[in-house]
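Removed from the display is one protein chain of the complex; every other protein chain stays in position.
And then subunit A:
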């Protein structure tokens, strides 16, 4: 098992390198560069000055030279300097990575906390009123655009009821480390997390429900019943274990969706995370930041798929690799 995990981890390295090349090339192919983003239309900066700056920053070199430089620095943890913010990318990202990881993690957990029970109920009691209600909710979750839903949530809970803050990640007046600070952070998380997870549940619910309905009719379930296994145990010991396989396989995909979603969520709730920064950086063509951000989200997806593989190999003996 350990060997499998190790090998799977090593396999990530070429994946990451390939990913970085593609990202770097795409970032270079974007029309304009960081300097156009920062200074274009500024009457105080002439085109000659811009050209000089470009030459100085090495932006006129062929892409592979730039890539080599970038990669050499990146492996040392240096992702270059943001042209727009005039700040090292790493220090720019510092607090934001943490914010986004917290947001995504909670969104993922809450998504599963909602989706797994609902999926199980819908699958086990097919065609009951509970199943119908869950499926209806699911169609709504599937059809509702995230940004509309997030705005509605904000309008209702922050504006109409006034229970929760509109945005940001914490009350700025508070000192970090205190209890009040912690409470304020938690309060600020509720709306973004709920807005993200209430909609993200649909794929898990749908997959789980359909898989349980499918597994219910399998022969091994008949065998279990013929053994005299109580109905509840037929589900926990037999059907659910089998039905959770596709959910585990879906984890990587779920994480990808989360990253996409966090761009909306963070922008709407002005939550100082990567997603918010991402949109800003793309519109100002701050390519060092964009590359770093895409690298981070790409890595998250690769790690997510790896996690899926590892979980699957633990649960499913058929794909256990020696």
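Operating definition for what follows: a residue touches a chain if its C-beta (ideal position, glycine included) is under 8 Å from a C-beta of that chain, and two chains touch if they have at least 3 such contacts; residues count from 1.
Assume contacts and distances are computed from a predicted model.
Undergrad: Mind telling me which option in "Membrane protein", "Cell envelope integrity protein TolA", "ABC transporter ATP-binding protein" or "Spore germination protein B3" is what UniProt lists for the chain we can't see?
TA: Its UniProt record gives the name "ABC transporter ATP-binding protein".
Undergrad: Considering the complete complex, identify which of A:3, A:56 or A:227 is in touch with the unshown chain.
TA: Counting the whole complex, the residue in contact with the absent chain is A:227.
Undergrad: Who touches the missing chain here, A:69, A:132 or A:241?
TA: Only one listed residue reaches the unshown chain, and that is A:241.
Undergrad: Thinking of the whole complex, not just what is shown, which of A:3, A:56 or A:318 touches the missing chain?
TA: If we include the chain that is not displayed, A:318 is the one touching it.
Undergrad: Could you pull out which residues of subunit A are in touch with the chain that's been left out?
TA: 218-220, 222-231, 237-238, 241-242, 315-318
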